[in-house]
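Yeah, one chain of the complex is gone here, protein chain that is, but the others are all in their spots.
Labels for the chains are A, B, C, D, E, F and G, by order of writing; each one numbers its residues from 1.
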Amino acid sequence: MTADAGDPGFEDLGYARPDTDREARLGLPEVVYGPGKSAAQMAGVVTSLLAANSGPVLATRVEPDVAARVRAAVPGGGYDEPARLLSWRRAEPLGFGLLVVSAGTSDAPVAAEAAAVAEVIGLSVTRLTDVGVAGLHRLLAARAELAAADAVVCIAGMEGALPSVVGGLVGCPVIAVPTSVGYGATFEGVTALLAMLSSCAAGITVVNIDSGFSAAMAAHRIAVRSRR
Amino acid sequence: MTADAGDPGFEDLGYARPDTDREARLGLPEVVYGPGKSAAQMAGVVTSLLAANSGPVLATRVEPDVAARVRAAVPGGGYDEPARLLSWRRAEPLGFGLLVVSAGTSDAPVAAEAAAVAEVIGLSVTRLTDVGVAGLHRLLAARAELAAADAVVCIAGMEGALPSVVGGLVGCPVIAVPTSVGYGATFEGVTALLAMLSSCAAGITVVNIDSGFSAAMAAHRIAVRSRR
Amino acid sequence: MTADAGDPGFEDLGYARPDTDREARLGLPEVVYGPGKSAAQMAGVVTSLLAANSGPVLATRVEPDVAARVRAAVPGGGYDEPARLLSWRRAEPLGFGLLVVSAGTSDAPVAAEAAAVAEVIGLSVTRLTDVGVAGLHRLLAARAELAAADAVVCIAGMEGALPSVVGGLVGCPVIAVPTSVGYGATFEGVTALLAMLSSCAAGITVVNIDSGFSAAMAAHRIAVRSRR
Amino acid sequence: MTADAGDPGFEDLGYARPDTDREARLGLPEVVYGPGKSAAQMAGVVTSLLAANSGPVLATRVEPDVAARVRAAVPGGGYDEPARLLSWRRAEPLGFGLLVVSAGTSDAPVAAEAAAVAEVIGLSVTRLTDVGVAGLHRLLAARAELAAADAVVCIAGMEGALPSVVGGLVGCPVIAVPTSVGYGATFEGVTALLAMLSSCAAGITVVNIDSGFSAAMAAHRIAVRSRR
Amino acid sequence: MTADAGDPGFEDLGYARPDTDREARLGLPEVVYGPGKSAAQMAGVVTSLLAANSGPVLATRVEPDVAARVRAAVPGGGYDEPARLLSWRRAEPLGFGLLVVSAGTSDAPVAAEAAAVAEVIGLSVTRLTDVGVAGLHRLLAARAELAAADAVVCIAGMEGALPSVVGGLVGCPVIAVPTSVGYGATFEGVTALLAMLSSCAAGITVVNIDSGFSAAMAAHRIAVRSRR
Amino acid sequence: MTADAGDPGFEDLGYARPDTDREARLGLPEVVYGPGKSAAQMAGVVTSLLAANSGPVLATRVEPDVAARVRAAVPGGGYDEPARLLSWRRAEPLGFGLLVVSAGTSDAPVAAEAAAVAEVIGLSVTRLTDVGVAGLHRLLAARAELAAADAVVCIAGMEGALPSVVGGLVGCPVIAVPTSVGYGATFEGVTALLAMLSSCAAGITVVNIDSGFSAAMAAHRIAVRSRR
Amino acid sequence: MTADAGDPGFEDLGYARPDTDREARLGLPEVVYGPGKSAAQMAGVVTSLLAANSGPVLATRVEPDVAARVRAAVPGGGYDEPARLLSWRRAEPLGFGLLVVSAGTSDAPVAAEAAAVAEVIGLSVTRLTDVGVAGLHRLLAARAELAAADAVVCIAGMEGALPSVVGGLVGCPVIAVPTSVGYGATFEGVTALLAMLSSCAAGITVVNIDSGFSAAMAAHRIAVRSRR
Partner (left out) sequence: MTADAGDPGFEDLGYARPDTDREARLGLPEVVYGPGKSAAQMAGVVTSLLAANSGPVLATRVEPDVAARVRAAVPGGGYDEPARLLSWRRAEPLGFGLLVVSAGTSDAPVAAEAAAVAEVIGLSVTRLTDVGVAGLHRLLAARAELAAADAVVCIAGMEGALPSVVGGLVGCPVIAVPTSVGYGATFEGVTALLAMLSSCAAGITVVNIDSGFSAAMAAHRIAVRSRR
């Protein structure tokens, strides 16, 4: 912790302890996880984080009605509905190109979250949609985008095969995101998750099911490091 | 059952009831499942099936020492050690080309079983080995073999992505076989199994983990039908 | 890919990349997976596929209200409500008889999807309903239908035993479809799925839970091959 | 408990407390579970049970070498090696006919345990072996045995379909025993267990995987009740 | 099958094939599984079964609104709402006393189904409620009821321990029914199911989660046998 | 059981058997589990327990509308809505300080139940909220509270790491409660549950997912013992 | 951490960092987990912990041959083979009576570990063996031991019902330990684990499968607290 004696590094709101020191340690303020919090609680935490940090403040997985109430309470915020993302302030561009690739149209909400978070925290995002492995030429036609990327976020449901193919085409970091798209033996994303962890393409990493957010944050860690 | 009144359609050996009528119903004699049977029991069942049918008789998953004892007791048999397959008599060629594709070198035992069984029961087998999706050009270089196949048996462990790619390249039947190759999150073939069942390539079918035998038998059902 | 230099083999709609080349590779246009797509997106993809191909275009798992909106946007389509299937154009008959067998009355929606898809893509369908193994004579009374079939789609929930019995009666291809019918230890189709994969009847193949669609597509692969 | 004040209903051996009162409550002495017990411990418990009861005393799942040592320590015992069963004294016949049906030859060890235990505790056992559902006529040929049975123990591995078929043919109690025979998706008996619990044949009951012992004991409960 | 040449043993309604022969084989007409069937379908099947058999006809898991419509279509039926059971005609009493024991008040719906089904098919039912193992004296106070029972249906959710205790107190058949009562690690009845299958009390048998119906039918098999 | 001959130790209400003897055996009256009970049943059981015991009577997991009806029927009760807890009478303070620590704001309902139950049964509760391990200084700032506690209830969802850290900081009893907070790979609390059971901090104990109630009751067992 | 500036609170051995400060924080030195460590590594860590602390030093799950080598390298140690426990120095008695109850003879190794660890760290242990719930009178005969205990460690495999019964008889802390005793549906202790977590007896806590060690350490936390 970098907090000095006079600053505990957090604010005690009773119902929450916003980690006001996180920006100093990690380069980005704490991000608020929306589910299970009331609009009032969310507003309180956001206010605390805005005051104590200078970077962007985000709240994820926020439904539209809650978002409206929080924005009313804390001015200056934007809401990206497909991404369910609330945000205040935007980071300086890091000059890092993130390619967000998704296997099917149905994976769109997860791709939207990854892209929206990434843009707020300073990454430059390009999207490539519906390039599932049952029609490989759609992906192979995008070799220029793949070659230009500083990192790839690779999103797929069902059998989750896309990251294995992408990982065999590019040498940059590939962050795989399984989605809960599908039915039956897809087990709400578990099959895609296990497939990505078992990938024969070396050096692929994986985040939680449907977590476009985690993928963007992982890319941010890489981007910050690359600038060092 | 096609058995008439004078023939019950099976022989009662006490420890087993070989289904002597199966060839009449299905086009192939019953196949003996090796595990859990003594060499003497296996020899007894094989003898019964050879006498009651005219087609090939097979015993699967037989270890070398057991195989030697059964062959000593029932002359005329051959043993394919990589496939762990015992067989007597070979079926007439059905004029059906089966392509056995495997993702990695480590999938070899399963591919060996699929190929060996298929050949004994009358299919013409071509092998394509080590064409995993992390290096797609290895598969794409085999487009001629893919186009020529009457059916494809597609074998893969780890993330089991190969059938999805193959299923997007050919219109003929694709029978996917998950293998227990891999560790950790591959869960001894379960991940590949679930991935194949969840494939985004339409019309892929799946058999049990490591069951090259089932895939060959499924291909036989297609081959026989195609000749009708 | 059969696409030449002037045709990338897909259309880039931004939110989707319809695989316009699939009919050339596989014999049937890409099928649209309904869930997670808006009516407008679905209409856009269907329009693209109709323009680029000559065969039938289908969208699966479409709810009635969405179906009505898509049909309003893309004339000429039909909707089979029990099957939740939207379709445009019907394939030439392939002269291939598919028997769709289901174990119980509750399996009807899955059987409806299998039958509806199969008919649109050119197969000739016969239905056999409620022939579960607890009353074997119901199935045995249908020996003529079983013997006449070019392939059997075998649908069952609960313990999923029907494909094992059918697979022991006929030599043609048997495609097993587990359904989510049942409660408790049926685990929404997982028990039937595992039972079918573990079948003692050789050469049975399996598709995803509740996927009448996959079974019909698998039968199409066999039918096309049989005509070669 | 029927124990009076002067008899606690058990003997305290330190390492074990044999339930000497169980015969009075349940009609049979406690049965010794072999695994995890030394030969000396097993001999001590058996001796205690023989002294306190008049009925048969059994120890299950005992390996041959341990069995030999226990028999040397406690005279009068017999050992059934296929069943891995040690026993002393045999119960009076109960006049109850138990049919032990098994799906495949590989299920033999479980069938052997069921039959051996049943005979020692007073049931009259008939065996029917290798009547799996892929060749239904083998089972249908045994209608006389099925009709004559007072109860059926129905043993199957793989997809575990046999009890569903048997349960649709007879009205007497059917006790299903899943076995760990098979590989891959059979998951060491779990698939058969779940299938049996999900059976569409009404009134089938199920015991633990590979537990021929439990099935025989369940039959004993029925037999004793029938004599009341 | 006992059906003669002039009677196929079932009626073909198109959407269903009622097994009109089942009463002859098993002693009770086929029971209709309600979920997934329309009121019209249910009425059709019930009408067929009433006409072809003389015993009671039941439909299980029927919601009140559906039940009302079926009763309007098929006169003479009764509806037990807690048990969700529709029934027509009542069997002759079999003189067999069934004790339905449940661990907690929350297990009531399953106990209601077991009791209602059992009474319609001819068993004499006694209920014992809320005798969970955390207060053993409640069960021990009911020794007279336990001793008088011809069989016990033992219903419990959560850890499912009650059948182990009951099975150690009585020698008659004990049929264990796991329920989905509880939360978290109870996994909707799976924990109770596994515990009952693993019971240290010998000879306990188990049916599917929440299936009071199956337990009653299993008791009927025992009752019929006991009268032979 | 401490009940004498004239008192069976329970009351038989037909639908329930309240364990009126439990206070004598365990130090606290039986607690009523709300789900699956009607308001009338709950009122009946509470009335019985209030009459037969002198300590606090609680009903857990009661929804507000049911609570209102029960309170109308049984005067003197209080309702804690965040904790979903109904209670009558409050125990004498035991002089035992319980620290309820929760990892995130979203864990609040579970922490509320733990605290509310603990206070009613005589413990002195302190709360510490939102001290998850991604910002360790928030927990380390509370060393005084940790050192003062007689026991710690440690509540966390997601990866469930907090009890491992707390268990390495204090020597008093640590009772870990996994919560269902999170999505995807958290599997509704299963991941946190398994992580807590696998903790590298020695001597941590665990209760069921989301069961603040169980944790408070476990603390009560410790508190009573400490006073002996 | 209580370590001052001159003491980092650990020793850096390269292959390990023994937590030399743990006794100050928790009341007991760090315990060495044996698996995966060489005898030399174990000796090095033990030597470090003996030097930096005054209390007992333990290494768990150590096989006899490794134990002999460690004892040769670090004098003064004792080895309890049934418990697989190495220990140096014994704690002052805490005046806290721990009752270690086990359901069956086969649970002995886990009970041995719990008892051996508990004795070395200062608890007074009484053992009660083979009191499984299928013969309740064996447990009820031990009411005096149950009433005298300051805490109970309750060990059971199979269905894991014993802690529910014990928890209903005593008001002191009950720490449940599931064991991997059993086969089939016991799933190597998982069933017992889930049953214990789902116990209807309030306030039971649970530790990892087969972890007698964790139970003893949990009891120590209670004992130390009780003395405060």
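General observations
Note that contacts are C-beta pairs under 8 Å (C-beta built on N, C-alpha and C of every residue); 3 or more make two chains touch, one makes a residue touch a chain.
Just so it is clear, the structure is predicted and the values come from calculations on it, not from any experiment.
Considering the full assembly, G:I209 is the residue among G:A116, G:V133, G:A195 or G:I209 that touches the omitted chain. The missing chain, though absent from the display, is touched by one residue of F:L13, F:A91 or F:A134; that residue is F:A134. Taking the complete complex into account, residues 103-104, 132-136, 158-161, 164-165, 167-169, 182, 184-187, 190-192, 194-202 of chain F touch the chain not shown. Within the entire complex, the positions of chain G that touch the omitted partner chain are 1, 3, 8-10, 14-19, 21-22, 30, 33, 35-37, 41, 45, 178, 180, 189, 193, 208-211.
Where chain B meets the omitted chain, the residues involved are 104-108, 129-131, 134-138, 141, 181, 183-186.
In the analysis below, only the chains that are shown with their structure count from here on.
In terms of residue-numbered contacts, A-C and B-D present the same interface, as over half of their contact pairs agree; the other options in B-D, A-B or D-E do not.
Inter-chain centre distance (chain B to chain E, centres taken as mean C-alpha positions): 43 Å. Counting partner chains per residue, chain C shows two or more touched chains at residues 22, 104, 134-136, 168-169, 184-186, 193, 197-198, 202, 208-209.
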